[in-house]
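Let me begin by presenting the structure, written as structure tokens, before commenting on it.
Every protein chain but one is kept in place in this view of the complex.
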Amino acid sequence: MGKMHIKLTVNGKEEELLAEPRELLIHVLREELGITGPHIGCETSHCGACTVDMNGKSVKSCTVFAAQANGAEITTIEGLGNPDGLHVLQEMFKEHHGLQCGFCTPGMITRAYRFLQENPDPTEEEVRFGMSGNLCRCTGYQNIVKAILAAAAEMNAAKEAAQ
Amino acid sequence: MIPNSFQYHRPDSVDAAVALLTQYGDEARPLAGGHSLIPMMKLRMADVQHLVDLQAIGSLKGIAVAGGTVTIGAMTTQHELINDAALAKAVPLIREASLQIADPQVRYAGTLGGNVANGDPGNDMPGLMQCLDAVYTLSGPDGAREVAARDFYEAAYFTAREDNELLVSVRFDAPKGGYAYEKQKRKIGDYATAAAAVLIEKSGGKCTSASIAMTNLADTPVWCAAASEALVGSSLDDAAIGAAVAAMKSAIDPQEDNRGPVEFKTHVAGVVLARAISRAASRA
Partner (left out) sequence: MNEMTPPKEERSAALKGLGCSRKRVEDARFTQGKGNYVDDIKMPGMLFGDFVRSPYAHARVKSINADKAKALPGVIAVLTAADLAPLNLHWMPTLAGDKQMVLADGKVLFQGQEVAFVVATDRYVAADAVELVEVEYEELPVIVDPFKALAKDATVLREDLEGNMEGAHGPRRHHNHIFTWEQGDKEATEKVLGSAEVVAEEMVFYHRTHPCPIETCGCVASMDKVNGKLTVWGTFQAPHAVRTVASLISGIAEHNIRIISPDIGGGFGNKVGVYPGYICAIVASIVTGVPVKWVEDRMENLMATAFARDYWMKGKIAATKDGRITGLWCHTTADHGAFDACADPSKFPAGFMNICTGSYDIPTAYLAVDGVYTNKAPGGVAYRCSFRVTEAAYFIERMIEVLAIELGMDAAELRAKNFIRKEQFPYQSALGWEYDSGDYHTAWDKALKAVGYEDLRKEQAQRIADFKAGKTRKLLGIGLTHFTEIVGAGPVKNCDILGLGMFDSCEIRIHPTGSAIARLGTISQGQGHATTFAQILASEIGIPADDITLEEGDTDTAPYGLGTYGSRSTPVAGAATAMAGRKIRAKAQMIAAYLLEVHDGDVEWEVDRFVVKGAPERFKTMKEIAFAAYNQAIPGIEPGLEAVSYYDPPNMTYPFGAYICVMEIDVDTGEHEIRQFYALDDCGTRINPMIIEGQVHGGATEGYAIAMGQEIAYDEIGNVKTGTLMDFFLPTAWETPHYITDHTVTPSPHHPIGAKGVGESPNVGSVPAFSNAVHDAFRAFGLRQAHMPHDHWRIWKIANDLGLHG
């Protein structure tokens, strides 16, 4: 079948490409745009390794067709921070050993980013529930939860200082 | 896991969507959140030649609570159901149940319309809608018609919706009294081993009305009139709850799967129902 013209805004940059409608968003990002932060883990929308932020929501990009994403605004791990200025979540994952093999980490941090937008001052239980769409096989989550709580505290302190 | 090819359509009105569904018949499928359909397509267990994406149809969105009646557009997501303050106040049962569906990412995508129209016995909303005695509005080439949730489900994946119809909204009266949604599952993201939706009204210590629906315990949701009736007039004591559980058990038809054998599921159905009744009663 034919390819369709797809426009996306990815990490603030406008992208145009041709893709089959059936091509999955995760493949568009990884194969067409070279954005390899989001990963493929389970392919049935259980593991969250492919999580990106699309139009202000955390989505599992292995379960979104390129055609559906046409026109969307997308943020991936690559858009959250850069070597000269990491996002506080990136800092806190490093600080609290919130990762081991690193494969789930981009999806995990991208999800945590959206979660803290919606719930800036969560309890541990709320973090565990809010992160329950992302599987990690290495860490047992304990340090991930710790990192997210620490990031929330940092972000809130920064907000207060700014006011 | 790579899906087959299909043609993609993104109509911007219900009429345009219905026209596409009419044109392509059983080769077409409406796409809402996609988190049931897309995995099936990736596993090549669903063969879809024309995918009709409903995301651009603004009229399918929205939650209206007015005069005791709740109307929810089919493309309203579970995330929106959870976070709508007016809905949470009018029908807290919806929030309680929605939080037990899938996981956060899936709830951003998953819609009420998709959940009720798909006909998957594992979905939570169909039973919930039967409990609430909701009415579905379907739009087809000949206009709109309404079907009660309690009449909508025929068998797994078979519903009263015709191929050329679109489920556009869900309507129900905000219930009075107590409520509970009790769901046992193996983990976040799983379907129910057994789930019970219960509404109870009380007056002078007696139950004056009750509604009970069960999920994933048959090839359709099971609204149990007999179980509800067993409670009405009682003080919701153990005997009445036992009678309701017994009536429910004779109405369900669970199948063995990885969650466990029939005997276990039947037992757990009784446990979750008894707990749901107690919790609903305590809130009534």
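In order of appearance the chains are A and B, and numbering begins at 1 in each one.
Operating definition for what follows: a contact is a pair of C-beta atoms (placed from the backbone, for glycine too) under 8 Å apart; a residue touches a chain by one contact, two chains touch by 3 or more.
Please read these numbers as outputs of a predicted model, since none were measured by experiment.
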item	value
Selected residue (touches chain absent from view) among A:8, A:67, A:104 or A:155	A:104
Selected from B:53, B:84, B:103 or B:120 as touching the chain missing from the view	B:103
Chain not shown: contacting residue from A:54, A:67, A:116 or A:136	A:136
Residues of chain A (touch criterion as defined above) contacting the omitted chain	20, 22-23, 27, 30-31, 34-44, 46-47, 49, 76-78, 81-83, 86, 90, 93-95, 97, 99-106, 109, 127-129, 131-145
Chain not shown, touching residues in chain B	1-2, 4-5, 44, 103, 184, 186-191, 193, 258-261, 263-264, 267-268, 271-272
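Just so we're on the same page, only the chains that are shown with their structure count from here on.
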item	value
Chain A and chain B: spacing of chain centres that average the CA atoms, whole Å	29
Contact set on chain A toward chain B in their complex	1, 4, 20-22, 24, 43-46, 48, 51, 57-60, 63-65, 67-68, 70, 111, 115, 129-133
Residues on chain B engaged by chain A in the complex (per definition of touch)	1-8, 10, 31, 34-35, 38-39, 41-43, 51, 53, 55, 79, 102-106, 108-109, 188-189
